[in-house]
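One protein chain is absent from this view; the other protein chains keep their places.
By written order: A and B. Residues from 1 in each chain.
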Amino acid sequence: MKGTAAGRPRRGKNLPLLLMLLPIYLTTLLLVAGPLVYMLLLSFLTRAEGWGVHYVFTLDNYLKILQPVYLNTFVQSLKLALLCTTLIALIGYPFGYFMAKLPPKWRGLFSFLLILPFWTSSLMRLYGWMIIFRANGILDKLLMAASLTAEPLRLLYTYPAVAVGMVYVLTPFMIYSVYSSAEKLDWGLVEAARDLGATPLQAFFTISFKLTLPGLLSGVVLTFIPSMGLFFIADILGGNKVVLVGSVIQEQLLKTRNWPFAAALSVVLMLLTTLLIYLYRRITKVRDLEGLI
Amino acid sequence: MKKILSLLLLLTLGLALLAGCTPKTDGGGDGDGEPAPPTRLNLYTWEGMFPSEVLAEFEQRTGIAVNYANFDYGENMLTKLQAVNGGEYDLVIADDYIIEMAIAQGLAQPLDKAQLSNYGNINPLYQGQFYDPGDLYTVPYGAGVQTIVYNPAAVTKPIAGYADLWDASLKGMLGVVGNFRVINGMALKVLGQSYNTEDLVQIRAAGDKLLELAPNIRLIKDDNLQDDLVMGEINAAVMYTSQVTMAKLAMPELEVVYPAEGIGFGIMAGFIPSQAPSAEAAHLFLNYLLEPEVAAQCFEWLGYYCTTEAAEPYIAEEFRSFLTLPEGFSLEMEMIQNIGTEAMDLHAEIFTEFKTACGQ
Partner (left out) sequence: MKNRTPLPNLYLALITLITYLPIFLVIVYSFNAGRLSSVWEGFSLHWYRDLLRDRSMLEALRNSVILATASSLCAGAVGTLGAVAMTRLHLRANGLVEYLSTLPIMIPEIVLGMVFLSFFSLIGLPFGMTALIAAHTSFCIPYVFMMVKARLAGMDKSYVEAARDLGAGELRAFYDITLPLMRPAILSGMLLSFAMSLDDVVISMFLSNVNTNTLPLKIYTQLRTGVTPKTNALCALMFGVTLLFGLFSFLIGRSKKYDL
């Protein structure tokens, strides 16, 4: 970004600012750029027999991703991510939007209520879902009492259970994104449109939706790719049967000990993330993701 | 909002202070001063390997504080142990094949048997195995086989071996452990092969065979399968000995089957890492574990076959049948050993294929 600020300071006064910049430059270099470059390098190296890597260039790790079994994993993960992100958007968008319309007092309460669960372990919250989904558990008992089903659904260790877990864990990120976008919305514009005879739906789609689109899209960026990595949800709620890209990476790292292949898989996930961020910027013309908090 | 946040932050800091004030257990200077008695034992193994009374008694007797660190997979442990060059941990308990790798990489130190007065209590059946043929580095701590367990009330066709698990009547009702060598091995056994075959064609064939099993699989999980069986989430399971013990104790009507095709066998053992901060503490602890009464207490808790022969008389009656190897077993058993990288890779691949097929 080129400097456009009016009061741009002169060179001599910049020293303190440069010093202030130093930490973030250093941490970024050491804790983000360096490791990522190493990961890229690792993905082109040859795996050593048994343990570690040989510094011999190869493309095998990437070719391996193209094998049907791993390609299929990517496709399955993408499918699940698509399903979850859609559900998250359908649930989280109205929530964030309605929340922004509340009076400030209530807004405060809801953002407090949303943040509170973050202080408990997400694993334990997933465990709560296990209790719900158990055969003859809470859900089964309720459904059978209401005569909606005749016998236990056995939802635990199924695909829907994994989807619920993902949606549950990731929806708050969508809500925050939409909320912070909707909070900045000039409701006067909506009122004006209504005064000019627009129906509530028309007013919503011509004004509100357009202006909160960055929030929605940023929510998508923040949930889509991460959902492909949440192997522990597939583990706990899916009985290990739903294989995510994250599960494969974890297995390659810890069980098969093929670090270069794990690195290549990670690089592909990174590229997907970058692509999504690029698209986000192209569509919304906004540089920062909305509501990253 | 600001107020909430600052209060929450205060709370945070308060908690941090509080946490900081709780007495630290590490003995400050872990210096190499030889004459000083050890004050701390860094024990590295899975969660739940010892009853807390056993650890507490050791601490009381020796004044050595036990620091119990956990890993989930042996491979993970090996990565870490490698990263610290065999230092930091005093005693590691892990699976046989992992120990073989650790020894091969020079990450283990030979035992000083002069410090192990109870060494003779070990059941010789579990000694001289592939991972430590000369018994230089390890003391066994539990052994197990892979077993089929099912609920006869819910399973219509009796099960005698692995092949029966392919039966369509078990659809969506079977749970298996998560170790791919064990699961792929099941298919290998059904096809009449060895667990340790390096023949890629055979492994591939096992993979295809496994795909037919996929519709029956409800759950793939290394730990705690027995709870799912007891709670009725699954009707049949392939599990480890400790899980079988716990399942039977919780639900005696369960049927236990040693697969007709052959039995996979594994041993867990403790070894001292090459640069262990206190090998002395590790020896003390190993020796303590080999005491008959202590070992009996441990194995009743652990549920694996007791590897300390002298402890067998001390095991309570209700546990004894679970903790000692059934007669004449060793003949049909085969241990899962390390195999070449190519075969390992193919195993990982067919297992991933299998899991993906299960999820669909």
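We adopt the following convention: contacts are C-beta pairs under 8 Å (C-beta built on N, C-alpha and C of every residue); 3 or more make two chains touch, one makes a residue touch a chain.
Quantities reported herein were computed from a predicted structural model and do not represent experimental measurements.
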item: Residue of A:48, A:78 or A:130 in touch with the missing chain, whole complex considered; value: A:130
item: Which residue of A:91, A:144 or A:198 touches the chain not shown here; value: A:91
item: Positions on chain A where the hidden chain makes contact; value: 1-5, 7-9, 13-14, 16-18, 20-21, 23-25, 27-28, 31-36, 38-39, 42, 91, 94-95, 98-99, 101-105, 107-110, 112-132, 134-138, 168, 180, 187, 221-222, 225-226, 228-232, 235-236, 246, 249-250, 253, 259, 262-263, 266, 269-270, 273, 277, 288-289, 292-293
item: Footprint left on chain B by the chain that the document does not show; value: 1-9, 11-13, 15-16, 19-20, 22, 25-26, 42, 44, 46-48, 52, 67-70, 72, 76, 79-80, 83-84, 88-89, 221-224, 227, 230-231
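Going forward, only the chains that are shown with their structure count from here on.
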item: Centroid spacing, where centroids are CA-atom means, of chain A and chain B in whole angstrom; value: 35
item: Complex interface listing, chain B residues touching chain A; value: 1, 4, 72-73, 75-76, 79, 82, 101, 104-105, 172, 175, 178, 180, 217-221, 231-233, 341, 344-345, 348-349, 352-353, 355-356, 358-360
item: Of chain A, residues touching chain B in the complex; value: 47, 49-51, 67, 69-70, 72-73, 76, 108, 111-112, 134-136, 154, 156-157, 159, 238-243, 247-248, 251-252, 254-258
